[in-house]
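And then chain A:
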Amino acid sequence: MRSVLFITAFIVVFSCELPPKHATQQNTYSRATDTITQIINEEYVMITTAVTMPMYVNHDQAAFKKWGEKMGVKVSILGPAEWDVPAQINTIEEVIGTKPTGLLINGTDPAIAQVINKAVAAGIPTVVYDSDVPNCNRHAFLGTDWYQIGKMQGEEMVKLINGNGKIAYMGILGLTNMEAGFQGMLDVFKKYPNIEIVGKYDDKANVEEAAKITADVLSAHPDLAGLCGFDSNSGPGMALAVKEAGKAGRVKITTVDWEPEHLALVKEGTIQLLVGQKRELFTWYGAQFLYDMVHKTNALSNNDRQAGITNIPQTINTGLLRITKENIEQFIKHQ
Partner candidate 1 sequence: MNCRWQMQRRKIFYRWLRIDFIYDPKKVSMLSKVLEERIYSLSILLVVVVVTASFIFPATFPTFENFSQILLNLSIDTIVAVGMMMLLISGVFDLSVGSIVAFAGCLTAYLMHFYQLPVPIAVSIGLLASLIIGWINGYLIAYQGINPMIQTLAMMGIVRGCALLVSGSGIQNLPYWFNAIGQSKLLNIQMPVWYMLITIAVFTFLCTKTIFFRRYYYIGGNEKAADLSGIRVKRMKMIAFIFSAGLAGVAGILLSSRLGAALPTMGRGLELRVITAVILGGASLSGGIGKIPGALLGAVFMGLIANIMVISRISGYWQEIILGLILIITLWADKALQKRYVST
Partner candidate 2 sequence: MQQLRLEHISKSFPGVKALDDITLEVKQGEVHAVCGENGAGKSTLMNILSGNLKPDSGTLQLNGKFIQLKNPQDAFAHGISIVHQHLSLADNLSVAENIFANQHPKTSFGLIHYADLYQQTAQVLADLKISIPPTVRVASLSQAQKQMVEIAKALAKKPHVLILDEPTAALTDTEIKVLFNILDDLKRNQVSILYISHRLSEIFKLADRVSILKDGKHQGTFTTENLTKEQLIKYMVGRDLIEVKQNSIKQSTILLEVKNLSGKKFKNISFALHRGEIIGLAGLVGAGRTEIARVLFGADAKLSGEIIKEKNQLHITHPADAIANKIAYVSEDRKQLGLFPEMSIQENMIAASLRSVTRYPLISSAKSSQHAKELSEKLNVVARSLQQKVGQLSGGNQQKVLLGKWLAVKPDVLIVDEPTNGVDVGAKQEIYRILKTLADEGMGIIVISSELPELLSLCQRILVIRKGMLVGELPVADATEENILSLAAH
């Protein structure tokens, strides 16, 4: 009995396959895909977290669906309703098994690098959008440089408060790209010794929380000069609290995103600057890249796969929108 146990344990331990030592290889050989020579059931799948979030639905997903209609191909949108990265990873893994024609993945967290590599190794063209995922073999990335978002806000704020005064800022703490944004802003402020940062806050992507934090900061610092927001819900929350304190227009606000509520606040003068992302471009062009890769639209050699190259752009910075009172009318009509 005991010997049977020993032998079983022995076999078990030795048949354990350890994961590969070097998970990533940056050279283009591994980036090349085994593109499907015959396209069966053409379908492009987008996988993101917070799949029901209005900003994602109205910009990313709307453009993706529009693209699908225009090209006459099937598109699907999947992912958990919460910001649940492990669930997103699970979904991607299950989708890989269904062999989609191409994958469009929201780069929510560096941790998804492994599953992206798995998709690429399975021969599926994979494009990442919104935030880049380091150390992965994705075929292309389209997104915004968050550092630039912070820099734009910083520079504008300096102008608005004439280079001196107290500033507070908020966003979702714990996200890599947002930290990059903060850094962009702080680097601008470093050059202005008269600007004092009174706090960095976590508004947990929640309007009420942002409003509450702003109200508290205003009570603690009645002479607050400006507020910078980094997530979608920061703006409306900050504006609400500033209005309630009767300081609309006197406390300067810069923030991100350009949903109808943000635009209204700019028109009314409570928010001075919106730094917008061109999210529609992420998914439209991302899907287009996938399509072109699969259909070999711009084949660069006799067989790109054998040659170990990809025939689509690698990294695209879609740029930023600068929305202020001057151009606000254009955006309101557009909606």
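Please note the rule applied: contacts are C-beta pairs under 8 Å (C-beta built on N, C-alpha and C of every residue); 3 or more make two chains touch, one makes a residue touch a chain; residues count from 1.
As a selection rule, all candidates are chains of the complex that A comes from, given by their letters.
Remember, it's a predicted structure, so these values are computed and weren't measured experimentally.
Asker: By the touch definition at the top, chain A has one partner among 1 or 2 in this complex. Which number?
Answerer: 1
Asker: Enumerate the contact residues on chain A facing candidate 1 in the complex.
Answerer: Result: residues 12, 15-19, 21, 23, 45, 51-52, 76-86, 89-91, 93-95, 97-99, 109-111, 113-114, 134, 173-176, 178-179, 202 of chain A touch candidate 1.
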